[in-house]
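Report on the following structure.
Of the protein chains in this complex, all but one are displayed in their positions.
Letters A, B and C name the chains as they come in the text, with residue numbers starting at 1 for each one.
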Amino acid sequence: MANSPPANDQRPSGAADSEYAVELVGINKSFGAVHANKNIDLKVKRGTVHGIVGENGAGKSTLMSILYGFYTADSGDIFVNGEKVSITDSRHALRLGIGMVHQHFMLVENFTVLENIILGAEDSALLTPSLARARAELATLAKDYSLEVDPDAVVEEVSVGHQQRVEILKALYRGAEVLVLDEPTGVLTPAEADHLFRILEQLREQGKTIIFITHKLREIMAITDSVSVMRQGEMVRTLATADTDPAELAELMVGRRVLLQVKKGAANPGETRLEVRDLVVKDEMGVVRVKGVNFEVKAGEIVGIAGVAGNGQSELLEAVSGMTAPVLGDVIVSGKRVSFHGDDGAGRLRKAGMAHVPEDRQRMGLVTSYEEWENSILGYESDKRYGAGLSLDIPAARNEARRRIEKFDIRPADCRLKTAKFSGGNQQKIVLAREMDRELEVLIVGQPTRGVDIGAIEFIHSQIIAMRDAGKAILLVSVELDEIRSLSDRILVMFDGNLIAEVDPADADERTLGLYMAGVEEPATESDAVAAP
Amino acid sequence: EPALIYDAAGKFDKSFNEMAFGGAEMYKAETGNDYSDLEISEDSQREQALRRFASRGANPIVVPGFTWAEPVAVVAAEFPDTNFAIIDAVVDAPNVRSVLFSEQEGTFLVGALAAMKTETGTVGFITAFDFPLLQAFGCGYVQGVKQINADVNVLQNFIGTGFDAFSDPNTANEIGISQLERGADVIFAAAGGAGEGALRAAAEAGKFGIGVDSNQNYLFPGNMLTSMVKRVDVAVANAFTDQLNGEFTAGTQIMNLESGGVSAAMDEFNEALITDEMRATLEDLTARIISGEIKVHDYRSDNSCPVS
Amino acid sequence: MSYTAILFLLDSSVRLAVPLLLAGLAGLYSERAGVVDIGLEGKMLGAAFAAAAAAAVTGSAWIGLLAAIGVSTAMSMIHALASINMRGNQIISGVALNFLALGTTIVLGDAWFKRGGITPTLSLDQRFGPIELPFVAEAANVPIIGELYVQLISGHNILVYVAFLAVPVTAWVLFKTRFGLRLRACGENPTALDTAGISVYFLRYKALVVTGVLCGLAGAYLSIGQGANFTDNMTAGRGFIALAALIFAKWRPWGLLNTCLLFGFLASLQIRLQGLELPGIGQVPVQAIQALPYILTVVLLAGLVGRAIPPKAIGQPYIKER
Partner (left out) sequence: MSARTELPRWVTLALMPALNVALAFVIGGLVVLAIGESPLEAIQILMFGAFGYGEGWGFTLHFATNFVFTGLAVALAYQAGLFNIGVEGQAYVAGLALVAGLAVDQIHWSVVLITTTLVAMALGAIWAAIPGYLQAKRGSHIVITTIMFNFIAAAFMSYMLTQVFSRPGANSETETLDAIGRLPLLREFMPFFGRSPVNITIFLAIAALIGVYYLIWHTKLGFKIRVLGQNPNAARYAGISAVSIIIITMALSGALAGMVAVNEAVGVQKRLIIGYVGGYGFVGIAVAFMGRSHPVGVLLAALLFGALFQGGQELNFEMPSVSSDLVVIIQALVILFTGAMSEMFRPALERLFIRAKPPPEKAVAPAPPANQPKSSGEQGSGQ
């Protein structure tokens, strides 16, 4: 805690021209036994970009939700433009000019972009005039801030970056002067993130105030003017960005020195463990998303698949891991062709020695209403070591869960706790522990560090490399170029359902990769991609 | 004090439970004596209910409905000094009176009336669901129709597939309309409370309906040809008064045309609709049935009907 | 089958479809807002009783209709209280309402009319009688179209026209108005609605009021439109069939119209097929014909209609952390 909260009456009241757009004083918030915000103070200057960093569960989102009126603080004061306000609900916050782009998007997925934009901000009881005005306004905003969206696209059918632009537009459409962005880049590709930063620059130039939450220190350094660090519900320090560096921020966040660079030796590839032949995959809507893909992964190497989200990586992962049956093609694990008959292909692949860390842990990798130990056997529940015959050997499962909690430093160390109560980073560790801590040949990892704080990232990366060094074949899919480049031994670039290039990480600078990912440059070497049948 | 326990369909089913209630009320009005009654809600409560009344000294205990047969047999054996009466089933015990109705004879008569009344040559029959007792109504009706004119076509429809069909007047109404559209101009609705829906359809189309169980002629005066009356009330009242007068007898009682147990209702509401000729034919048929010259087939005897 | 017979068949389909349609639309508002409604049956039953009782006492069908709407809406508000404010289980709440209506209608009916819950039969002027549309006399002479107009289009009671009108109105409300936009958002992602500054609770209440009103119309149709009195349990499962129709129609108003007409058609076809003799087989058991609409529904569902994806937030109480 930097300074003691000033008494309210000391504040110059009615100072509408205060240099601070937003001031939070002495904010406290508890969820049951969790004290998510402890006496937080935060001042944000108008017309600046203010960053907030902190570990998973530090209380960043909670603080912002209080500012946005989504939660009510247990105690503390909020000043907007120097005036004390009590924000009772989001409608109120919007009226005060505060807009927020949530960590989990608040979009109605089967609505069009336009419908999402006007939801709650309709002009009249009939939609047609509102839609027309929104369409016009959107065109203007698009021009002013280069925020292009297709107003008639259905949200669930557009890319995440696109969805995020919709969220920003939603806030601007409502006249937001202060824009809170909660981990906006967690799901973006570098190109999309750059685009976002340009937008934020423009917004700042127009005099808007931006509060920007992220786990990526590079981004903090790149666009913020000042930065606050939170840890375990407390505000640790607020600094001018120019006066600090990533190492210092990381240390403030985690409370110890953090390795920001992945350390790994040369790969030592052995025999082929995973072979994918002519794979063609359709999505739920029947659209061909993977158009005949060939590749292989050898023991002791990490093959990274890079690509802009939505180019078929997710579908590729789902097919290779057995979750969806491909239309055509084979997946061969350790020389054995896998059958995709039935809807339990993932189970057969597990038996064949494949482990899979899914892209979306909450939606697929975990049953969040389960206790930790139950998730620790998910997918392996039929294993003999959790009981012979039909019954489940609960003590055995719990013991193993406890052992993994220790080995992977999962916190809190309680295998009987509901998984939903773990922070995002620890949830990811639960999945990793389950998938990695066993006999396996092939490991498939999707977005291993999405939304995870730097302390946990360090740990996860070192685990993946340790697996490789233990001779496992690893397939890594990530939209984080840094991650792909630092972990992979070979990089495959995916574009529009095809693998269009294979790149050596040594000579894969961000620009080259970016061009490949945009499908711009034809691969220099001959790729083994085949056209769709 | 006598007691009456209704069947699962409940006291006010616009059908025989309600008739039984009417009989008890008749007894009350005539003798000034009170009675107890009870509705059961679960099948497994039957024995309990009978035993309750019996151990409280109720006598006789009357139960309308064949579903009582088994419980009555059990409880009657336990209480040899209590008299029981069951309607629509036979229980062979020294303290049980079994009352059976020859519904087919009554419906034969209303069928004959329908055949005499029809101008289109098509008449209708609507009942709740495929069920022997209800089929017996229908079978007697068809026999009566064919007795008058073998060329008259009889449309037969069922409302539903279980007892809940008795409380679906809307579907009955729709069925009634469909029969009218298919040319029927007289409709016999033997479906308890639901039947009224069909009778209304006939009345609103200016055609004729035939009621059931109690005399329903008053419902749509001028459009109710007659009603097939089944005197459950008389059976109940008889059991009560017989006991009062010390004349209660066990064994099987048949309530038929001869004993006045079933009949085609004639009253001021349908007076104008029945010509003298029809009346004469009806009297003739009644006499021939009573004499045994006409044998009306009972569907229940072999679960089938010789005509359709 | 003659043209007239076909018209009769369709006419009957329409009458049988109407209570399903009104109840289905009622369910649509509730479920689109994210609140499961298996209490349609009970609300309809309560409304049917209220309509018949009030019309019997006052002699006015309109007062009957108001009473029906009042009772059904009150029941809907109990559902709202349980499933919105108290975060209760929406299914139990619906089951409870069904039982409540079953018992209450009979107890009150018996107390008031002494006929075990059955209400007095209403004369034609005490209920909603058939309405003759303009030009019926002229149209009667026009072949085909005229006959269609006279037989099929004209001559229904007002609630039939209201029901059919309610379909485009619902479609319009759902897709063209602010209320509809919020309603749909509420059933898909109530948190999004909440962050947009709209009260999810209040909106769900509004939706359930509409549900109550429409169920009131459905009940009134049964007892003072198509029917002429109240009989215990007279809804006979129509609320459940309406629910099935709603799901079959994937929660869409026009789809619901088609589904209800299909159900109505199958029901009236069934009536006309009873006693059918097939060459070689003889008379088809009547139960087979009676089961036909349900079997066909199952077959159609399995064969033609794809997966029904319900509103995402359906059945879950919205819990706003504070």
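The rule we apply is simple: contacts are C-beta pairs under 8 Å (C-beta built on N, C-alpha and C of every residue); 3 or more make two chains touch, one makes a residue touch a chain.
Since the model is a prediction, treat every value here as computed from it, not as a measurement.
I'd like to know which visible chains would be in contact with the absent chain if the whole complex were considered.
Displayed chains contacted by the hidden chain, ordered by label: A, B, C.
For the chain left off this view, which of C:28, C:47, C:69 or C:82 is in contact with it?
Missing-chain contact among the listed residues: C:82.
In the full complex, which of B:30, B:70 or B:267 touches the chain missing from this view?
B:70
Per the definition of touch given earlier, which of A:99, A:292 or A:322 contacts the omitted chain?
A:322
Considering the whole complex, which of C:91, C:158 or C:171 touches the chain not shown?
Touching the chain that is not displayed is residue C:91.
For the chain that got dropped from the picture, name the residues of subunit A it touches.
Looking at subunit A, the ones touching the missing chain are residues 4-5, 26, 28-33, 35, 38-39, 72, 74-76, 321-323, 342-350, 356, 358, 363-370, 374, 377-379, 381-382, 386-387, 390-392, 394, 416-418.
Under the stated touch rule, tell me which residues of subunit C contact the chain that is not displayed.
Residues in contact with the chain left out: 38, 78, 81-83, 86-93, 95-100, 102-104, 106-107, 110-111, 117, 237, 240-241, 243-244, 247-248, 285, 287-288, 290-291, 294-295, 297-298, 301-303, 305-308, 321-322.
I need the residue numbers on subunit B that touch the omitted chain, in ascending order.
Counting only subunit B, the missing chain is touched by 8, 10, 36-45, 47-49, 51-52, 66-67, 70, 88, 129-133, 160-164, 300-303.
Keep in mind that, in the parts below, only the chains that are shown with their structure count from here on.
Could you tell me which chain's Cα centre is nearest to the average position of every protein Cα atom shown?
C
Measuring centre to centre with CA averages, how many angstrom lie between subunit A and subunit B?
Measuring from centre to centre gives 75 Å for this pair.
Calculate how many whole Å lie between the centre of subunit B and the centre of subunit C, each centre taken as the average of the chain's C-alpha atoms.
34
Which integer distance in Å separates the CA centroid of subunit A from that of subunit C?
46
Provide the list of subunit C residues touching at least two other chains, using ranges where the numbers run on.
There are none in subunit C.
If we count contacts the way the header does, which residues on subunit C are in touch with subunit B in the complex?
Touch residues, subunit C against subunit B: 5, 8, 12, 15-16, 19, 110, 115-118, 121, 124, 222, 226-229, 231-234, 236-237, 267-268, 271-272, 274-275, 286-287, 290-291.
Across the complex, what residues on subunit A touch subunit C?
31, 68, 70-72, 89-94, 100, 102, 106-111, 115-116, 118-122, 124-128, 130, 170
For the complex, give me every residue of subunit B touching subunit C.
Subunit B residues touching subunit C: 10-14, 18, 130, 155-158, 160-161, 164-165, 167-171, 173-175, 177-178, 181-182, 193-194, 196-197, 200, 204, 219.
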